[in-house]
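For this view, one protein chain was removed and the others were kept in their places.
For chain A:
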């Protein structure tokens, strides 16, 4: 993750649920209660970068300022769905930078199972992406149905990382086809 990487910045700005462990004066606007004290125990969605800072730094070294919970896109329900069939889950609807968020969360929590599920999901979906990427251009040219109906849905559900992969795979197979086509013309 580089400092200027726009995807890293967007990943860090995704919100995750936090619970405040202290009363904070004048922070009520975070909870639609401007001008008042933010009560202890309030649940607020904070951007990942802020939540991480608050959770790690502790004012009086006994208790952290906030506790961070697992975001809804990594909830057990989603994990079960991913275990059942990685290809049918719309990751984009869950989080735009699903894997980025996942790996950042894994840095904070020790979740062996989430780690396993995410890696397995990514691997299965990557194979699917590569199939779609090499077929997409070819079938368009042939005038056929293009990507199948379920294929369109699958491609719409890709998160940003997977979109990048799709683009990479598609570009390289396209440049290959272009080269072979040029050979013919000469």
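In this text, a contact is a pair of C-beta atoms (placed from the backbone, for glycine too) under 8 Å apart; a residue touches a chain by one contact, two chains touch by 3 or more; residues count from 1.
Please note the rule applied: contacts and distances are computed from a predicted model.
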Complex minus one chain; that chain's UniProt name from "phenylalanine--tRNA ligase", "DNA replication complex GINS protein PSF2", "Ras-related protein Rab11A" or "Cyclin-dependent kinase inhibitor 1" is "DNA replication complex GINS protein PSF2"
Out of A:41, A:76 or A:164, the sole contact with the unshown chain comes from A:164
Of A:71, A:102 or A:157, which one is in contact with the hidden chain?
A:102
Residues belonging to chain A that touch the chain removed from view:
2, 5, 99, 102-103, 106-107, 110, 112, 115, 118-119, 122-124, 126-127, 130-131, 133-134, 161, 164-165, 168-169, 171-173, 175-176, 178-180, 183-184, 186
